[in-house]
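Starting off with a structure, shown below.
With one protein chain removed, the remaining protein chains of the complex are shown where they sit.
So, chain A:
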Amino acid sequence: MIRQDEMFSPGLQNRQRRNRIFKWIFLSANLLGLVVLAALLVKVMRDSWGWLDLQFISSFPSRFPEKAGILPALYGTVYLMIITAVFAIPLGIGAAVFLEEYAKKSKFLSIIQVNIYNLAGIPSIVYGILGLTVFVRWMMLGRSLLAGGLTMGLLILPVIIVTAQEAIRAVPQSWRHASYALGASKWQTIRYVVLPSALPGILTGIILALSRAIGETAPLIPIGALTFIRVIPGSLFDSFTVLPIQIYNWTSRPQDDFRAIAAAGIVVLLVVLLGMNSIAILLRNKYQGRIKEV
């Protein structure tokens, strides 16, 4: 015992110093991201100052920066995200449940698994071309909101599947056993034990996936998302535009004022993103609370 103390005590100061060093390294890793984000926010806010008002939100695009607005793009983005979510979330969770709970381990399954991982890394423009061929041409959906939403759904599906799988895998095996021991069927176990406790993790994946989709332009350009449109889409089959496309178009104009309204557009995009994520965070908080009570 005494010998052990002698071995450790000389290093104590050293170890504590090392501990402090690593703490600072991790803290600065955190700060770096925050500082960049803060700088971006300050720059965007300052550029958009005076341009972001109700008139901007309620107007259609115009060649005059002071008359131009973001309304059709705002509606396009909100509708597109709803379609994407309705399509991709049930499908993604369903696929994850099958892969984790029902599928038997086999070579075939691991091929599928590898493919899903790969799909998550494919450049988004490829999904656009796929969407153009499958949804616009074959399924004759036209260059519509629906075709855009389905394409975006495909784009984020792999991310949702992979994160949902991880969340389901993290549910302790003993909980499932306890459920079976009480006489529950497999479906009942999934419905009342696995999914509720995996939900916070699944929702985190959904937040990440939808946050990616809301900023994408590349997959929508082959679909034919427009830049100049003066009606709000009224049905699934109407043509549309989205915020990032509108913002990109404004930044490439020669006049300085267009860059100011592009900044205002970015602020609107961030607000929509926050609004969308807040719904998911709300749900996550609710379910996290429930698990703690268990």
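Before moving on, here are some points about what is shown:
Keep this in mind: contacts are C-beta pairs under 8 Å (C-beta built on N, C-alpha and C of every residue); 3 or more make two chains touch, one makes a residue touch a chain; residues count from 1.
One rule holds in what follows: contacts and distances are computed from a predicted model.
Its UniProt record calls the unshown chain "Phosphate-binding protein", which is the correct pick from "Polysulfide reductase", "Heme exporter protein C", "Phenylacetic acid degradation protein" or "Phosphate-binding protein". Of the listed positions A:V159, A:L199, A:A225 or A:V242, the one in contact with the omitted chain in the full complex is A:A225. The missing chain lies against chain A, touching residues 54, 57-63, 71, 74-75, 78, 143, 221, 224-232, 239, 249, 251-256, 259, 271-272, 274-275, 278-279, 281-282, 285-286, 288-289, 292.
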